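Take this structure first; my questions come after.
Only one protein chain is missing; all other protein chains are in place.
Residue numbering begins at 1 within each chain, and the chains themselves are lettered A, B and C in the order written.
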Amino acid sequence: MIDASKEKKNKLIDGICKTFFLAMAILSSSFIVILVLFIFMKGISPFLPGYEFGQVNIIDFLFGTTYRQDQGIYGVGFIVINTLISAFASLLLSFPISVLCALFIVKIAPKKLSVLMKSVVELLASVPSIVYGVFASGLIVIFVKWLASIFGITTAGGSSLLAVIILLAIMIFPTITSMSITAIQAVDKDLENASLALGATRTQTNFKVVLTSAKSGIFAGAILGIGRAFGEATAVSMVAGNKLFGPTFDLFDITRTLTSTMLAGLKETSGLDYDIRFSVGIVLLFVIFFSNWLLNSLKNRIGKNS
Amino acid sequence: MSRKLKDSLLNSITYLCAFLGVLVLGSILIYVLINGLKLINVDLLKNDYWSKNYLVAVENDQSSTFECDGCKGYFSSKWGVSFIDEVTSHNEKVISVEYIAENSPFEQLTSLTAGETYGQIVPMEKGYMIEKIDYIDSEGNTAIAGKILKQDAQALQESLDNASSITSIYMKSPGGGIRGSLIATLYLILISLIISLPIGIASAIYLNEYADKSKINRWLRQGIETLTGVPSIVYGLMGVSVLFPVTTVFGATGTSILLGGLTMAIILLPTIIRSVEEALIVVPQSLRDASLSLGATKSQTIFKVVLPCCMNGILTGVLLSIGRVIGESAALIYTMGTFISDNPVINGPATSLSLMIWSFMSAEQPNFELACAISIIILSVVLILNIVVKIVGKKLSKNFV
Amino acid sequence: MDTCFNVTDLNLYYGEKQALKNINIDLYKNKVTAFIGPSGCGKSTFLRCLNRMNDLIEGCKIEGNILKDGINIYETKTDVVELRTKVGMVFQKPNPFPMSIYENIVYGPKCHGLKNKAELNKIVEKSLKQAALWDEVHDRLHESALGLSGGQQQRLCIARAIAMQPEVILMDEPTSALDPIATSKIEELIETLKNDYTIIIVTHSMQQASRVSDYTAFFLLGDIIEYDKTSVIFQNPKDKRTEDYITGRFG
Partner (left out) sequence: MKRILCVLFSLMLLVGCSSTPAADSSSTEDTKEPTAQTSSINVYTRDATSGTREAFEKAIGLEELTATAIEVSSNGDMATKVGTDENGIGYVSLSTDFAANNVKPLNFEGVEPSEETVLDGSYGMQRPFSYVTRAAGDFGSTEKEQLVAAFIDYLCNSTEGMLVVESAGGVVDLSKGTPWAELAKNHPIVNQDNSSITISTAGSTSVEKTLKAALESFVPLAGNFQFVMNQTGSGDGYKRVLGEEKTGVNAADIGFASRSFNEDEDVSTAMSSGQYAIDAVVTIVNADNTLSDISADSLNQIYSGTLTDFNAVK
């Protein structure tokens, strides 16, 4: 029954497949190298001597607290802080709500409601971000303004750090929720049954067994979510207000993020002002890498404890 | 007792969060629906975006007058045509033709445009927009009328009744539709999936089935995961300079759907790899063992046992990808361009639906209602694709489960 | 008596940990050999050495020789795929592929390039009959294998292994997930199969070992303590530890 030539062919195919898979994996991960090389080549140039529009001091750039194109002062230090604040605050706001919402959808809601809610969450993941921006500048801003007036603070028409945080929290909500849904669904039924058999209530089981078993997946969702919060440009720039100096700690004050800085007037500009946006892009990449690393190590640590 | 209290407390928080989430999401949906629904109609979906522009001459030999019983708008009894004022979905005020009487000179319009069509008859239909009419008035002076002079329908009708002969008419067919962009968006989804699915699935297979824990493999994985965090605007800039030469091979001379698709394919890779990998992990090791113990090669095992089992994971990846492609704007501004094409071709410029929204919102006068209307269309496309993919997935996996 | 496997000086490590210590054993053709011993003693690990399934485990290192028909299966030029077609395996939990019954049986032959429909049909019928499953499933061959009961699934897995016409069938606790009736069916099956195949079975059940096997090896902490005819092991074991184990004093 076993044909030697067939066997040889099988083996050959096997080898080809393996090489193909490896090649594809290398291809996939080489894109990041191309990307980084590309952006570095563009973004490093303003700091090199002999730059055609006048060399920029890299220290001033990295730690500056003023960013004014009109005066040629480019400092992104405060913008980095602003970006971190807005992204992490939105994660803080969105994370518990998303996770509990996912728990509700998977474990608590009746079947029909759960299907409906899941579809809504899936749908919202594909709403173009510009629509979120429009929503934010139409409704969130008014809410923030109203909130501020309760405290007797006047805002710039509602454009503020708080508006950015709420907007981002809403935008990353579908991401975290759908990842959490997947993670919670993957929890072994036996584990749950074991907990219930030990006399734990449904709720205790949900919180102590289901959520803890799914935390790796939930955390992956959080990482994806904060990635989106960092990278979001169009919507954020509609409510950020792009403050010229900083950092901003006041929730009702306007702010400026790395992406809104990159985007503002990108298409209308040239020269140093154009090139420096790539430098901002490098900084953004580093911020993202850093926080990914931070969250990943946090994830590993939490994973180890259990 | 305290346990019950604690339980109900935790439960109520969960309910509250779910409620809050649904409230916010629902309010966005309702917001979009309220603002956009009134602009949604069949014309928006099936019309071309660009109007056809005609310069036509009118048969001036006319002696009769025309009657119009109960037709809407301002009727010119001399020329047998009635006009109404309309506001297009692009917030433009226009004068459009509402009714043409039988034997009206407006039934016999001949093209004045140089080229093949010169002298041919141009059929005028209801809905055509009158931009400008050159005519000679009763005193023999040349004059013009139409929207171009900011006239309304009534003024146009009065001018026409005063005209002894019409020299030329500049008119447009109704436009503003999004059919072309809808097709272009589907092309874009198709291209980006065709490219990124095989690469993504193969990479996921390598990472999950072949890769040991060596440093190189860790680097490979890290590289792919890092792609997730790159802001899409950077992808767009990279696409233009790095991927454009690739598309020239296929005959693209500028921005094209193909270039957009290639760029999107790279953006999609981490998403697809992640969801396929997640599905691969779930496939029980015992199935692989069983296959191998039967003397199947590793690749046979992967193609015949492992991949069919993770069909659902692949479908999830496809769904997520479709959502991503359809919602992306920043990366596509540079690679696909903002030109709205009515007959999109793969290697030519076109615009996707969300790019269209971006254009409308960043224009001098943002057209918010239209943006919402297009969002509704995007949402329904996503919904339809979701359902289709799920049905297909069920059919596919029927054999395997 | 012909030997099927000659194992000499076999050592196996998982990373730092040594799982098998200096194993020397000859396994005989067309006999049923049972491996018994407490959990974690290395009997399953050793079984998986025989068709090189341990290759799949990361950090697993093997020293020593396993000769099959005089050829060392751990030589670099040995074709693992070919080896596995000759040494089939049945696993602890029934693991039919999520396909139809028919597809499950022809999976192996198809992988090796057999395409002839008539021949495949013949193989299906023959293997299912040998596995004593034909009468139960012949009218629903194209239904999903996952719809079968646990015992049927396990017999299907055996039929699937038989379809490749192997010389040896390795069984890794094939009945541990089954009820007594299904277990007895499998045991009967083993009885009839041993005429055509060499069967090596890992089991936790002493009774099963004594019922079905001709030879028994007792494993403890990665060592083979005792290996002899089943009747000898169970009636007068030479080693105290074997006696303690089979009389239920530990393990």
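Just so we're on the same page, a residue touches a chain if its C-beta (ideal position, glycine included) is under 8 Å from a C-beta of that chain, and two chains touch if they have at least 3 such contacts.
It should be emphasised that the depicted structure is a prediction, and the values quoted were computed from it without experimental measurement.
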| item | value |
| --- | --- |
| Which displayed chains the hidden chain touches across the whole complex | A, B |
| Given B:13, B:183 or B:396, the one touching the chain that is not displayed | B:13 |
| Touching residue (missing chain; options A:10, A:129, A:237 or A:291) | A:237 |
| Chain not shown: contacting residue from A:16, A:58 or A:92 | A:92 |
| Of A:22, A:131, A:254 or A:280, the one touching the omitted chain in the full complex | A:254 |
| Residues in chain B touching the chain absent from view | 9, 12-13, 16-17, 50-51, 53-55, 111-117, 131-132, 144, 147-150, 170, 172, 240, 244, 254-255, 259, 333-335, 337-339, 349, 359, 361-366 |
| Missing-partner contacts on chain A, residue numbers | 66, 68-71, 89, 92-93, 96-97, 137, 141-142, 145, 150-154, 156-159, 237-238, 241-245, 249-252, 254, 263-271, 273-274 |
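Going forward, only the chains that are shown with their structure count from here on.
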| item | value |
| --- | --- |
| Co-neighbours of chain B and chain A - touch as defined | C |
| Higher-contact pair (C-beta pairs counted), A-C versus B-C | B-C |
| Chain closest to the assembly centre - both centres taken as Cα means | A |
| Label of the chain whose CA centroid is most distant from the centroid of chain C | B |
| Centre-of-Cα separation between chain B and chain A, whole angstrom | 26 |
| Intercentroid distance (Cα basis), chain C paired with chain A, Å | 51 |
| Sequence positions of chain A contacting 2 or more other chains | 10-11 |
| Two or more partner chains touched - positions in chain C | 81-82, 85, 111-112 |
| Footprint of chain B on chain C - complex, ascending | 51, 53, 56, 58, 81-82, 84-85, 87-89, 91, 93, 95, 97-100, 107-108, 111-112, 144, 146, 157, 160-161, 164, 170 |
| Chain B partner contacts - residues on chain A that touch it in the complex | 10-11, 13-14, 17-18, 20-22, 24-35, 38-39, 42, 96-98, 100-101, 103-105, 108-109, 117, 119-135, 138-139, 170, 173-174, 177, 182, 186, 201, 203-204, 206-207, 224, 227, 230-231, 233-234, 259, 262-263, 266, 278, 281, 284-285, 288-289, 292 |
| Chain A - residues contacting chain C, complex | 1-3, 6-7, 9-11 |
